[in-house]
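Single-structure report; data block below.
With one protein chain withheld, the remaining protein chains of the complex are depicted in position.
And then chain A:
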Amino acid sequence: MRRGLPLNNSRALSKMMLPFALLTLVACSGDVGPSADSEQAASQAQQLLATGAAGDGKQLYAACAACHGAKAEGNKALAAPSLRNQQDWYLRRQLQAYRSGVRGSHEKDAYGMQMQAIAKTLPDDAAVDAVVAYISGLGKKAAEATLTGNAKRGADYYSNLCGACHGPAAEGNDILQAPALAGVDDWYLQRQYEHFQQGIRGASEDDKYGYQMAMMANTLPSTEVLKDVLVYTQSLAR
């Protein structure tokens, strides 16, 4: 098995892709750390949750809306993903993981650290459940596809590897606790995959499911193939 993400410069195709790669670089420049806007929104959210008494899900969500959007549709500029196509059990698990520090503790996971601080201000499990229920109540809405790649090759890799847990239509599998990928922001999934690969997420065995994903995060041979897979899973979004 090849490890890491060797850049495949030999192909004419990747030259054609160069403009896209540059775009991605620009877009990802925020990956160094959250922008001032993002920091501000995050601290507002914290204050809102800290001052307000535990309300219903809708009131709680007001704190999330600053980054994730009024309808949980996400905000790429703030690097906050859409929550609409993420299952309720997965949102709950992640919020609890942030609260317990299993997620968002790695120093290079700047957005995760923001989320951890916010999640910890949720007063109790009931508040977590309430906000998750509110988000789920908004219904599914697929995030916009932003990557380009070879969907056919992506389907090949997806069905041979990823689909074993994430399901034939990237719809997720609750028995295996593997989240849906279809309709979740592709740029967010790319960042998470790379975090798994780099040991920023899922490095500890305390994070059982994250650790599982980290073990799989060397099975795709290159960034190109990762994008191919994400183009494919986005094509399955409903």
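The criterion applied here is as follows: a contact is a pair of C-beta atoms (placed from the backbone, for glycine too) under 8 Å apart; a residue touches a chain by one contact, two chains touch by 3 or more; residues count from 1.
What we mean here is this: contacts and distances are computed from a predicted model.
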Which of "Cytochrome-c peroxidase", "Na(+)/H(+) antiporter subunit D", "ABC transporter permease" or "DNA-binding response regulator" is the UniProt protein name of the chain not shown? "Cytochrome-c peroxidase"
Could I get the residues of chain A that touch the absent chain, sorted low to high? 1-2, 153, 156-157, 159-161, 163-165, 167-168, 173, 175-176, 205, 211-213, 215-216, 219, 221
